[in-house]
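Other chains dropped; remaining ones untouched in position.
Chain naming follows the written order as A and B, and within any one chain the residues start at number 1.
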């Protein structure tokens, strides 16, 4: 209680309300980013070109031997025979829970990703990777500005992506 | 700041507060749904019949050759020799991060699911699937009204479930 009951001065209430609005905006930002990232896997495994909208128009996606420099490049990857062949066999693009740090109009998410392929009688984990994802607030909401994905096969580069996470707060 | 400092008129504060209450309710709805879905895997792998309470009393669960039409049907599936045998061997029911869209008293979640089985020396990914989950707000909180699960083995039906996700916001 920062206002004595019975006073009519609204100023302290206003300050508390403003502080609370900031905290709610921060929670909304965090939830929007987690939700945005959660939408990628289902859309890309559906072969739905809307998966590219998770990126900003000039967003980059750098993954083992495939460097995309725009939303249009990501859409072209989804439409490519390589990706369409993968989902025709049966594929699962899973993101691990992202550790997200929001700072104003930019944010960083660090997480694992798995790519599974259907095969006779089950599924195999074909790739597992480290991801660093930089995000930006746009007029249309949060979008990926840059995603870098590297396999977790022991290489130092992948471990450096994971370690780019800020410490626990 | 929508109120000039020094005025005693509480109306604008009240409007801001009402707007903020709506935003907090939306965040709470989203968190409740994510938490509800997170509780299913642990409870079903424990063989705990409370896993059925994730569904509404008349909730449906349609998964490869098993069509359940109520919470009681889901409980019967958990108690069945097929499910009890699976968890006696060792099983993991994992849901991928859900992409959740709340609209008033209903919501839609789209996500992947994995089912792993213990075998000599490790675990195998036995099934991987697409899920569309419709939820409803009940007197007891959010519950599943209908869940449809189909294997990601390349079939078009599974990709359509994933693509039923609304676009990123």
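We adopt the following convention: contacts are C-beta pairs under 8 Å (C-beta built on N, C-alpha and C of every residue); 3 or more make two chains touch, one makes a residue touch a chain.
In this text, all values refer to a predicted model and were calculated from it rather than measured experimentally.
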If you could, jot down how many copies the complete complex is built from here, 2 of which are displayed.
3
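Going forward, only the chains that are shown with their structure count from here on.
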Per the C-alpha means, the centres of subunit A and subunit B lie apart by a whole-Å value of 20
Going by the contact rule at the top, pick out the subunit B residues touching subunit A in the complex.
1, 3, 5-10, 13, 16-17, 20, 23-24, 27, 30-31, 96-100, 110-112, 114, 124-128, 130, 151-155, 159-160, 162-163, 165, 167-169
In the complex of these two chains, what residues of subunit A are touching subunit B?
8-11, 13-14, 17-18, 20-21, 24, 27-28, 31-32, 34-39, 41-43, 45-48, 50, 53-54, 87-92, 94-95, 97, 116, 118, 122-125, 141, 143
